[in-house]
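All protein chains of the complex are present and in place, except for one that has been dropped.
Showing chain A:
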Amino acid sequence: MSYIKKPLVRHPSLKTNQLGLTVRDYEGTMSTLCAGCGHDSITAAIVRAFFELDTPPHMVAKLSGIGCSSKTPAYFLSGAHGFNSAHGRMAAIATGAAAANRKLAYIGVSGDGDSLSIGLGHMSHAIRRNVKMLYIIENNGVYGLTKGQFSASADMGSKSKRGEANAQSPIDPVMLALSLGATFVARSFSGDKTQLVPILKAGLLHEGFALIDVISPCVTFNDHEGSTKSYVHTRKKQVPIVQTDFVPAAAEITAEYPEGSVTKVTTHDGATIHLRKMAADYDPTDRTRAMAMLRERQAAGEIPTGLLFLDPTGATEMHRGAKTVSTPLVDVPFDDLCPGHDALERLQAAYR
């Protein structure tokens, strides 16, 4: 898809959403990533998720740092404001943006280099603050733009394109997020759009910080034998733990699932997330259990995917914690911000 400029004409039978927009209205500029890059598949899933959520594009702010993944906000939602910032700083910039205007939807796209090295602190603190945003890590285990160095998510022993084995243990963003108290934690695979789209939708509507780690193979530097982030390896080792179905608040359809195998979680706006357990004893609302399961599965060389943890109690999102007014701060009139002349006069009595 990378090198073919799409025609501007729209097929008359193209499906529209409730806003009368088509999927094409949620697309961005032409991708400049390598043909076959996993990131482009994620872009397509993001486009689909926003389309299905009937989101007005201009009500979305899309942010990123530096790296291949961070280029992708240009490739979706042309009608949204985008911010391609500095290496690792996206979480901080998104936090400030969210502080200023709580009515927008925030989607941050980052990579394993961006998030797990230079940006690790910022990502961790965005989790701690529970900033309402969808934070996607497009995880390929490698630095693409600087041509093939191991990233902090590269598994120990996995091999670089030149055959060198990685000697350091990886930082697992999912384990990290769980241990930091993240309220929404998922892992998916760029090659599994069926799984990814509902998770993206649920994450976008989550009332807090939603982390999705998406294994996204780098076709140029890390899609070879010996890589644990290749298409072949991921397809072979991926184990869906829960299957997610997302039902928006506006839709009246409820999915039917066999009793006992489905967990329903109602989100802040009334939408419902159905979590179908693939592992019979798995409870995706139990943080401790989720961590233990991940450890066990990963030790077995598997890549557990799905919505791994969702805090059903709705822990305090940043604005709720800060007791900020419901009106976005950017919309509060100046007169309500400036105490004025008389107040200053009164105040200065204390400085006599």
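The rule is simple: a residue touches a chain if its C-beta (ideal position, glycine included) is under 8 Å from a C-beta of that chain, and two chains touch if they have at least 3 such contacts; residues count from 1.
The criterion applied here is as follows: contacts and distances are computed from a predicted model.
Visitor: Since a chain is absent, check the UniProt entry for it and pick the matching name: "Branched-chain amino acid transport system substrate-binding protein", "3-methyl-2-oxobutanoate dehydrogenase subunit VorB", "2-oxoacid:acceptor oxidoreductase subunit alpha" or "Molybdopterin converting factor subunit 1".
Guide: "2-oxoacid:acceptor oxidoreductase subunit alpha"
Visitor: Give the residue, chosen from A:Ala92, A:Ala182 or A:Leu308, that touches the chain omitted from the document.
Guide: Going through A:Ala92, A:Ala182 or A:Leu308 one by one, A:Ala92 is the residue touching the chain not shown.
Visitor: Counting contacts across the full complex, list the positions on chain A that touch the omitted chain.
Guide: Answer for chain A: residues 56-59, 61, 63, 73-74, 78-86, 89, 91-101, 103-104, 121-122, 124-125, 129, 319, 322-326, 329-330, 332, 334, 336-341, 343-344, 347-348, 351-352 touch the chain left out.
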